[in-house]
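Since the structure comes first, as structure tokens, the remarks are kept for the end.
Every protein chain but one is kept in place in this view of the complex.
Labels run A, B and C following the written order; every chain starts at residue 1.
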Amino acid sequence: MSDFADYGYDICRSGRPPALPANLTQLDELAARQMTAEAYGYVAGGAGTEATMRANREAFDRRRLVPRVLRDVSAPDLSVELFAPTGFATRVPAPVLLGPVGVLATVHPDGELAVARAAAAVGVPLVLSLAASHSIEEVAAASGGGTRWCQFYLPADRELGVSLLARARAAGYGAIMVTLDAVTTGWRPRDLDNAYLPFLQGAGVASYVSDPVFQRAAGGPVLSWDDAMTLMANDRTFGWRDLAFIREHWEGPVLLKGILHPDDARRAADSGVDGIVVSNHGGRQVDGAIATLDALPAVVDAVGDRLTVLLDSGVRTGADVVKALVLGARAVLIARPYAFGLALDGQDGVEHVVRCLLAETQLTMILAGVSRASDLAGSGLVAAALCSPAHRGE
Amino acid sequence: MSDFADYGYDICRSGRPPALPANLTQLDELAARQMTAEAYGYVAGGAGTEATMRANREAFDRRRLVPRVLRDVSAPDLSVELFAPTGFATRVPAPVLLGPVGVLATVHPDGELAVARAAAAVGVPLVLSLAASHSIEEVAAASGGGTRWCQFYLPADRELGVSLLARARAAGYGAIMVTLDAVTTGWRPRDLDNAYLPFLQGAGVASYVSDPVFQRAAGGPVLSWDDAMTLMANDRTFGWRDLAFIREHWEGPVLLKGILHPDDARRAADSGVDGIVVSNHGGRQVDGAIATLDALPAVVDAVGDRLTVLLDSGVRTGADVVKALVLGARAVLIARPYAFGLALDGQDGVEHVVRCLLAETQLTMILAGVSRASDLAGSGLVAAALCSPAHRGE
Amino acid sequence: MSDFADYGYDICRSGRPPALPANLTQLDELAARQMTAEAYGYVAGGAGTEATMRANREAFDRRRLVPRVLRDVSAPDLSVELFAPTGFATRVPAPVLLGPVGVLATVHPDGELAVARAAAAVGVPLVLSLAASHSIEEVAAASGGGTRWCQFYLPADRELGVSLLARARAAGYGAIMVTLDAVTTGWRPRDLDNAYLPFLQGAGVASYVSDPVFQRAAGGPVLSWDDAMTLMANDRTFGWRDLAFIREHWEGPVLLKGILHPDDARRAADSGVDGIVVSNHGGRQVDGAIATLDALPAVVDAVGDRLTVLLDSGVRTGADVVKALVLGARAVLIARPYAFGLALDGQDGVEHVVRCLLAETQLTMILAGVSRASDLAGSGLVAAALCSPAHRGE
Partner (left out) sequence: MSDFADYGYDICRSGRPPALPANLTQLDELAARQMTAEAYGYVAGGAGTEATMRANREAFDRRRLVPRVLRDVSAPDLSVELFAPTGFATRVPAPVLLGPVGVLATVHPDGELAVARAAAAVGVPLVLSLAASHSIEEVAAASGGGTRWCQFYLPADRELGVSLLARARAAGYGAIMVTLDAVTTGWRPRDLDNAYLPFLQGAGVASYVSDPVFQRAAGGPVLSWDDAMTLMANDRTFGWRDLAFIREHWEGPVLLKGILHPDDARRAADSGVDGIVVSNHGGRQVDGAIATLDALPAVVDAVGDRLTVLLDSGVRTGADVVKALVLGARAVLIARPYAFGLALDGQDGVEHVVRCLLAETQLTMILAGVSRASDLAGSGLVAAALCSPAHRGE
């Protein structure tokens, strides 16, 4: 079993300051200075006034841990089991995954390939974006023996969807994560002020243009990106009934990403999916959406025992990971932190980010008196909230 | 049906950054650099310490949307019907109106004419201020086929009031909006520190000096503005009984603007008016007044089914529009944002502001899982509030 | 009846920007640039980290007014009656008094004389500090026909106390205000960092050194200020029983200043005093003390009908005055704002401060739909609070 907490001790013993800071909330500012304005705006920006982005962070900051003492923490174990309620039990070494981020070639030439290598090196799963700059197969090759999952949007062209799923399965992706909260792109002032949409420049279409169904539909290589986006477009009529179609073409675990309301979580459980991700897309879609950590408890109450609940949007520190797990998430996904790590230091930067996060997670867990990450939910560790929003309507 | 959301996509496809930012909360700071100190102070300033202005924004920021997923949003419809409960059913293409702002010639030479043209171009109603720099008839001409309403104050000289109403009707204004919260001008330190009151320089009297009753009362053209203001003065004894006088002289919809207390809303419904505007005059009158979004739910509870409830003061983003509609407003009015747009880029600036607002409103609605703006109230979309003020007295 | 609201209109009509800003919360920063570091530190500073000073302001900022509409406000009346419950009914033209501030010669050469002249000119009562730079008699002469009250500390030397009370009565002071919250000086880092205590330099002893009892006790003129302070020292055993002594030597209204707990307010009413001032000494004594506006409602509940409740500490704007009156104060006292006005512009500065405050008070009252200041308490005007502190102990 890896002792993730060694990372910090090794830094101090080396006497060499690390290339990137150990406080991952400082990466954003560093990245802003180094990335192009367009790439930084795309990665760091959110919808509207970015209120949801701030809310995501505040929801973590408002929670308090109440550590316990004099418990044996000599054998810490960060691993957690996913998908047990639905029969696909899988153990991952730590409760952290790298969530899907598109067009990473705009951030670093190696893009998703560097991320896949870093994820495999540290031992955390990568969820590949369908809007990646490298194709499903290229990233699988870079990932090697690493655990990988694949994001999925339901395209209006169902045949294209079938083809993408078949390729993901063939390339060793273990689960698919269906993004529900992006039937259209949100209002993102930073991109608009730059008149920048990376998809319009073909930066995130590698998995599409390499697809035989897409190629046939396009009818040739000289396709404008404007036209290509029509082919790639999501189905805006996508509804609960269409989950059967996905299940028909995918044998492994299916997760739905972008659920915030407990009624949608119940519907997801009724539909037989294996997991959901409580997510507001990192605050990039609906400005003013509820913070994911504020939404989590009601969702866990509703379906926590019927399927696997994950969470993303705003996770920056090991304390955040612990809080999310105490409140019922089985694991969390991070996105911007590793994208900034990639921008600042390539594969090494991604590894640093993940190692810092896991080290702090393990230290926080031990110091809170808990040995196993899987014991955080329902443990004697209590998270108290300061001024939580009520869930009732007005 | 217009697809308001195309505006953002069109910007990105053009590759040309827009002249004004897409995040409308940034206009204020830009305008501060470009406008004269007097004009900026007048438009941007509020009463006292401007606490109400901040409260208006915070009330929006404190609310959270809980989006729903997997709903068919392929045919979004921003249009809403106004005045149905009182028999004047009117459909407007979007739940946004341009509220009354006076003396716009101090902001841009084209003043209200440019605003009227922009409103007509985008298809949103304009509510003309009686303190405009251009007269009722001039603005009607600029408005062309656009929907226009007219603000109304009850002058001490009732004959003048009758004349103004007759002119508005003749010039094609469809409704009047009676401003209640400005029986006198609030304590506005920015104007006081500039010793600036635009009315004392004749900047907002076009509709008065062109009025035959006013001209007769003035007895000649060499009237000091100090004396003119006496003639234009509101009736400080104006009470509920006087609404009968207004109704007698106006056949179309009558709205009361400036209501914050649910008892006043009930009294308005009892008085037979067609609509009310929950407003604190953009924080320009009573420093410390309750934020309009905080006041809205109690008002909607009291009268939401008896008349049409609108809201203004603090609306800056599409997410704000959605929140106000979820909480029961049928539509909202904006003011400072378009005045800043006018200051920065004339008619084009006004259009940009309105198009951004409508685009974000539509995107937010779709991404929240709702197809029709009229379904936001009472929909499954929930707005949760963080630390709302209690409405009970102490 | 004065129309206090004319002040703002007169400024705009004059076209001449006023010497001092109309937003009185801006005076502090201006004064900081102009006053000596010692004098500014003494006037502006508070106890400890100045948390109480911030709390005083936040308590006002947290309250919201809910204005009413369509009420006849054509005859506003700011006057209020004090001391009616205890038989000393007195009407003052506005619900604002100038509270006691010591050693004003360190702020401006004319010190309390200029303040007395300004108070008389505007028509508000002045409460003279016993630690003033000018004596009881000198300030009475400057005050002329103006209403004046006198602050009182209980000296350990009771004969000195009797003498001071007799002089105040002889000089036409109408009431005494016994300060309870200053048995010793609080921990004031600004003064400590300057090693500055103005009393040690004789700046606030005019009423003492001119006193025959004090002179006799001192036994001659060559007294060090260190010794003088011993003679002037308050009685630290001062208790409820000693109020009988004060009443014995003072026939007019007696007020107790510095009450925050409702049980102390009840005890004060039982003791037969005529009024209390809910005060934390402007945050200068106990760092972390409850804000006065937060303390007010429980005090008014306890004794509001038995004696006259005033409030100070943190009042800066007309909206503050209205909020305090809605919550049950009969009138408020200001201190730092007029001291800054004095520092910046002498008597004119004090007048400007008071006139601005009264103008905004009147405008806010009218715009809230209330005609008479005495109707604010118990009116339909509601003050809602955001996140008030609980009054229960832990």
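Just so it is clear, contacts are C-beta pairs under 8 Å (C-beta built on N, C-alpha and C of every residue); 3 or more make two chains touch, one makes a residue touch a chain.
Nothing here was measured: the structure is a model prediction, and the numbers come from that model.
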- Item | Chain not shown: contacting residue from C:144, C:212, C:288 or C:378 | C:288
- Query: Hey, which of C:67, C:161, C:186 or C:369 is the one touching the hidden chain?
  - Reply: C:186
- Residues of subunit C in contact with the chain that isn't shown? 47-49, 51, 55, 180-189, 191-197, 200, 226, 236-240, 242-243, 256, 258-261, 263-264, 267, 280, 285-291, 294-295, 387-394
- Footprint of the hidden chain on subunit A, which residues? 5, 8-9, 11-18, 21-23, 25-26, 60-61, 63-74, 297, 316-320, 322-323, 327, 356, 359-360, 363-364, 366-368, 380, 382-388
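Basically, only the chains that are shown with their structure count from here on.
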- What is the distance, in whole Å, between the centres of subunit A and subunit C, each centre taken as the mean of its C-alpha atoms? 59
- What whole-Å value do you get for the distance between subunit A and subunit B if each is reduced to the mean of its CA atoms? 41
- Query: Can you list the subunit C residues in contact with two or more other chains?
  - Reply: 387
